[in-house]
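All remarks here apply to the structure that follows.
A selection of the complex's chains, in situ.
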Amino acid sequence: MKLGFVSAIFPELGLEEVLRFASEEDFSCVELMCWPPGRTERRYAGVMHIDVASFGADDAKNIHDLLECHDVSISGLGYYPNALSADPAESEVAIAHIRKVIDAAAALGVRLVNTFAGRNPALSVEANWPRFLEVWRPLIRQADERGVRIAFEHCPMLFTGDEWPGGKNLATSPALWRRMFDDIPNRNFGLNFDPSHFVWQQMDYIAPIYEFRERIFHVHAKDARIDRKALDDHGVLAYPKLWHTPKIPGLGDVRWGAFFGALSDISYDGPVAIEVEDRAFEGSLDKRRESLVISRRYLLQFLTG
Amino acid sequence: MKLGFVSAIFPELGLEEVLRFASEEDFSCVELMCWPPGRTERRYAGVMHIDVASFGADDAKNIHDLLECHDVSISGLGYYPNALSADPAESEVAIAHIRKVIDAAAALGVRLVNTFAGRNPALSVEANWPRFLEVWRPLIRQADERGVRIAFEHCPMLFTGDEWPGGKNLATSPALWRRMFDDIPNRNFGLNFDPSHFVWQQMDYIAPIYEFRERIFHVHAKDARIDRKALDDHGVLAYPKLWHTPKIPGLGDVRWGAFFGALSDISYDGPVAIEVEDRAFEGSLDKRRESLVISRRYLLQFLTG
Amino acid sequence: MKLGFVSAIFPELGLEEVLRFASEEDFSCVELMCWPPGRTERRYAGVMHIDVASFGADDAKNIHDLLECHDVSISGLGYYPNALSADPAESEVAIAHIRKVIDAAAALGVRLVNTFAGRNPALSVEANWPRFLEVWRPLIRQADERGVRIAFEHCPMLFTGDEWPGGKNLATSPALWRRMFDDIPNRNFGLNFDPSHFVWQQMDYIAPIYEFRERIFHVHAKDARIDRKALDDHGVLAYPKLWHTPKIPGLGDVRWGAFFGALSDISYDGPVAIEVEDRAFEGSLDKRRESLVISRRYLLQFLTG
């Protein structure tokens, strides 16, 4: 496996700075954020380390030079919008930009785009499904034609009242994955697996590694801790952020030895990108750098880098 | 404590038949359902063993004669509508009928009405709150004036898509109870405590017994089992009925010894009404009768009857 | 469900005495042992309460009179030999006698014969399989033709060096049950389910209740306790009796609430026969009677009798 990180944690750094940090701290890859230019309200969203909107032939060359210079590879391009938003403008922008990320990935030879299925949070899963197929069938076809794979991260995107009730992402459980891969069986369509989402949804994250072994294209290393006392007060139906906290790997409830044991069993040999959404480490650029250094040290006991 | 049952399980029996069964099987009390006449769609709803709509002076006398004859008491009057329904007609009917149940309780000298807070399931807890206060303040005042207590059962009323997203009942967790009793501090306002709802919401049901000791007016003895394999497939954000099953006491996950240990510690001496919503026992009137007999036998190891 | 017991615990009582005890202690059924006449070495084997070897028209009549007189029914006929014994004589005797038990069951209108698959303990499961099919296909066909069902108890019959290495019964696990029912799909072929065997084989006994719901014809209520300290000394590969002990229900590790919860979910409505193999209660006829009385009292909290 290749140990890297998600570049969203460094919104203020340019691409070269991100790669230099990766290189200095011995990360072998980075998932590079490709949001469109402009502001965003959502935490961790809106970061752009590759501008795919105006991606030209020179860009690929320049990026490859930088990568070579720092001896770092790209684990995947990342863009996590809500392509199924109830707001047509938001949905259109997302779809159009996903197409550009796919094209840039093809141009760069990266072959993997990480994203969200998206969801209209006001509607049930069933009510979202037709629109999900309508939006994603052509996108996955486009990716497939360019030799690029699409990986859905399975975060429910439901934390507080902002995303209530349904959250902004459909692809949240093995039950829905089965349905999703039945309806769109394309082999270039898969998952960006992150065990932390399963921790707080109170699901086993080991068995699905075996069941979906052909679909795991990318791994996010993020942890989460259930706050037992708060859960006792609120219950699982309350906003999830009331009773769980995202943490860096090793400081939460994920059993990482079992997790990497299972990944080794399925011969997973792709990227493992540390994703930092732990507020304890967001106070400064230094703290965020530090969070990656600690996380890497923690994970190196289970995998090569 | 006084062991009884909820009469909703016997929609086809008349009041006397219900009381005769209670007497024959040595139950000392019954929670009598007081739905308005007419059909209902919801399972377990719509049952009427006392017609409070046209409740007269004779009715109280007749019912007391029946109770005396069978040596059974009424643990409380039960009517569980959605007084906060988004449908004004449904809400009005519910409120008006709750008033009648309170009056009938006063007339009968029963002093306890069990019900639901209700909720507009399309809105968040916060968005429901003003309407909750508007509806319930006068109702609790009315009850208080008649020396009747109101007890909310804390079932989330969220099982499948029918009640999605918010469920049809607000009063679901200790966090919300605190807020509720802060906003309406009337001492005749309390809880119909049922540990099964806490099991599947994954909350501790022991500590709240101590915290809300002054508020526990009635107890429902129902059990629930979390289906671990189904939860692994769906996660806590999916419809709760996909991953849990209501059961009769002793056949689910509630630790009843600890539960009654805590009730004894707070000197709870009120009714414990077995509530059967276990589909395994709904096939026939005989099976439903049997479910109460088994449940009673199970519970008698922890309390007197 | 109908609560009864296995008559093997009363080798010194005649049929009428067994039925009288059942009646006096409010058991509604008994599994009657039908071993051939003559001595046996195996503990709990060799008991005969119905002599099927010389079963005539009068016998059925007489037995029915006795059953009626004591208001007790037969849950099944029981005969647990090793039909796959490596000793041709033992195997032949077993097969021939099973045929007679089937015929007697048909004559009595009992419709259920409980037995073992048997096994040559010196051979692996695979090596036993052809002989298993050869022996059991015709027996199950015979039963099917007479409207009688065959239920295999799934005890591994491996306790000490006497049955080492393979034990004397093949039908020990869900994996083998699947193969068995695939190879002999007859619907009159099923299981006499006993959770205690799963306890010490360290298998879940709840999920198989759902998977094999159509195959559970009879239930044995026996418990078992794993002796953790002894297991630490010997390990699971040592003789199982070195590290586990059969117990009566409630005094071992079976979670009976969960067990009967699952049985209720599949609408199991057949017999539950208490099987006493707990040496703590074998010292005298009185102790054995007592063991059934306690077991019944324990189980009545979960089921009707």
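Per-chain numbering from 1; labels A, B and C assigned in written order.
As a convention for this text, a residue touches a chain if its C-beta (ideal position, glycine included) is under 8 Å from a C-beta of that chain, and two chains touch if they have at least 3 such contacts.
Every value quoted in this text rests on a predicted model; they were computed, and no experiment measured them.
S.K.: Since all chains share one sequence and 3 are shown, how many copies form the whole assembly?
M.R.: Total copies of the sequence across the whole complex: 6.
Just so it is clear, only the chains that are shown with their structure count from here on.
S.K.: Using only the C-alpha atoms, find the rotation that maps subunit A onto subunit B and quote its angle between 0 and 180 degrees, to the nearest 5.
M.R.: To map subunit A onto subunit B, rotate by about 180 degrees.
S.K.: What whole-number Å value describes the gap between the mean CA coordinates of subunit A and subunit B?
M.R.: Result: the chain centres lie 44 Å from each other.
S.K.: For subunit A versus subunit C, what separation do you get between their C-alpha means, in angstrom?
M.R.: 54
S.K.: For subunit A, what residues touch not just one other chain but two or more?
M.R.: Not one residue of subunit A touches more than one other chain, so the list is empty.
S.K.: State the interface residues of subunit A toward subunit B in the complex, per the touch definition above.
M.R.: 124, 126, 156, 158, 161, 164-167, 172-175, 198, 201-204, 207, 231-238, 240, 242
S.K.: Which stretch or stretches of subunit C touch subunit B in the complex?
M.R.: The touching residues are 207, 257-258, 260-261, 264-265, 267, 300-304.
S.K.: Okay, in this complex, where on subunit B does subunit C touch?
M.R.: Checking each residue of subunit B against subunit C gives 225, 229, 245, 247, 250-252, 278, 280-281, 283, 290, 293-294, 297-298, 301.
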